[in-house]
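See below for the structure under consideration.
With one protein chain held back, the other chains of the complex are shown just where they sit.
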Amino acid sequence: MARFGMVIDTKKCVGCMDCVVACKTENDVPDRFNRDWIVQDVRGKNPDLQMEIRSERCNHCDKPPCVYCCPTGASHLHDLGGVVLVTHDMCIGCKACLAACPYDARFIHPDGYADKCTFCIHRIEKGLDPACVSVCPAHCMNFGDLDDPNSRVSKLLNSRKNHSIMPEAGTSPRIFYLV
Amino acid sequence: MNEYTTTRHNELVDPSLHIWGWEIPVYLFVGGLVAGMMIITGYFLFKGKYKDSACVCRVLPLLGMIILSAGMLALFFDLDHKLYTWRLYTTFKFASPMSWGAWILIVVYPVMIASFLINVPEYFSKKYPWMNKISLKLGEHKYAIKNIGVINMLLGGLLGIYTGVLLSALGARPLWNSSMLWLLFLVSGLSAASAFVHMVAKRADERELLAKADNGFLILEMFVIALFIIGMVTSTKVHNESALVLLSGIYAPVFWVFVVGLGIVIPLIMQLLAVNHKIKHTPIAPIMVIVGGLILRFVIVYAGQYTHWADAAF
Partner (left out) sequence: MNPLSRRKFLKISGATIAAAAAIGTVSKALDKSDSKRKGIEKIPTFCDICFWKCGAIAYVRDGKLWKIEGNPIDPLSKGRLCPRGTGGVGAHYDPDRLRAPLIRTEERGKEMWKEVTWDEALGYIADKMQKIKSQYGPESMAAFSHGLGGNFLKHTLKAYGAINFAAPSFAQCRGPRDVGFRLTFGEDVSSPERTDIRNAQCLVLIGSHLGENMHNSQVQEFSEAVGNGASIIVVDPRFSVAAGKAKFYLPIKPGTDLALLLAWMNVIVSENLYDKEYVEKYGFGFEQFRSELSSCTPEWAYTETGIEPELIRATAREMARYKPATLIHPGRHVNWYGDDAQRSRAIALLNALMGSWGRKGGFYYPVSMDVPGYPYPAYPAPLKDKVDNPNKKYPFAHEAITTGIREATLTGNPYPVKGWLVYATNLIQALPNEKITRQAIQNLDLLVVVDVIPSEIAGWADVVLPESVYLERYDDINVEWFRDSFVALRQPVVESPHDQKPNWWIAKKLAEKLGLGNYFPWKDIEEYIKHRMTAAGLSFDELKKNGIIPGAKQPNYFDEGVPAEFPTPSGKIEFYSVQLQQAGFDPVPKYKRPAPGPAGSFRLLYGRAPVHSFSRTQSNRILSDMMSENELWLNADVAGRLGLKSGDYIQLKNQDGIVSNKVKVKSTERIRHDCVYMVHGFGHTAKGLKHAFQKGASDSQLLTRFETDPLMGGTGMNVNFVTIETEG
């Protein structure tokens, strides 16, 4: 079974927020909510500075605490690629999943259910990339099957130094950042 | 020198998590209180104290049901997708403490109804004579009543424990990430219940017993809190920082003054003096214990949302 993830090249990313805007229009994300966002991580003292820019979103973890804590099963792992999804009409809005996520990737949609990045399941089902990956003008986003050694994402992970976010939180995230 | 900026500004999540307001601490407190009440009821039933018409175990089941319902109403207010609440009862999710709790709450009612029917208060027996018939039938089966007592104690214990496990299973908030949390909430619930029942009990010996029990629970609670803090402080960086939030950070004043001082230490001293007949029993100490228990839940829920793994990275 496939295991979908992303590999993002922070060297090429300019933090332009195209991924955020594309996600918004593709998925009709309500105003003032973000399924993905840009983080700028700057270290050092002027003028000796290093900056890493990351496009972040739900990490669709292998061991998702948001799925484990859901009392109704609304939060679940989808058959296709192990994408973590929420079935809206099973969600009661208890917000346990918001509390369970170490990445604070979820939010409550104005209609009452828990919402987050879906890896654009409606697109990947048709063989397209998620909207954020398709739009990126820096061509720094890659999506694919982490279990396929010949996929673009696997090859990138094997050839370049990379890290995920807060691996110590123990959820096995599936988004990796090339440095 | 580190600068971290994010463009995310999601309601309830940024700049720090604030998903749960007063509804959840109130519900958790009520859960603990009713859990303690059930344990006390169960104990009295088991010990046969129900035979005395003045036994407080006569009024506790009904009080428990009313209080628990109020707590569940608070819980219901917190839900954002209320129309789908029934989904909780279409499945049981083993890994989800919230699923456990949903079912425990349902199971608790029949048990409290059964306990209520063992000793129907006069008001109800006059209005609904059929209740008396059941009461009499039950009275014939001492072992049934003993079992109902045991079930009360077990279910009360589960209810009290689950309120702590509910939070401690959410590993993303380091303050909650302690294996002492179930014990803390259980003991705190027992302490608050003892204080409450001490106030509503009519028999002097019951009141005395409950005050002594409360003292025991308060002393135990102090140890549990200390162990809870020690566990945090000897763990990872984020856990250290979480402990500091309570000990010296923004929630320190409330924690030390209201939870520890006015919620445990001072009422303990007052009640120790009272059970040693140095001063008279007053409702002051029990009320302080109850309010202290409520504030403990508030502090844990609010401070917990404030702590985060991301702090470790920066």
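Each chain gets a letter, A and B, in the order it is written, and its residues are counted from 1.
As a working rule, a residue touches a chain if its C-beta (ideal position, glycine included) is under 8 Å from a C-beta of that chain, and two chains touch if they have at least 3 such contacts.
Everything quoted here is computed from the prediction, not taken from an experiment.
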item: Options A:18, A:56, A:104 or A:145, residue touching the unrepresented chain; value: A:18
item: Per the touch definition above, residue among A:140, A:153 or A:169 touching the missing chain; value: A:140
item: Absent chain, residues of chain B that touch it; value: 1, 3, 7
item: Hidden partner chain, residues of chain A it touches; value: 9, 11-18, 20-22, 24-26, 28, 30-32, 42, 44-47, 49-53, 110, 134-140
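By definition in this document, only the chains that are shown with their structure count from here on.
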item: Residues of chain B touching chain A in the complex; value: 1-14, 17, 19-20, 78-82, 84-85, 87-88, 90-91, 93, 95-99, 101-102, 169-173, 236, 305, 308-310, 312-313
item: List of chain A residues in touch with chain B within their complex; value: 17, 20, 32-34, 37-45, 56, 65, 68-74, 89-96, 98-102, 104, 106-108, 111-113, 166, 168-170
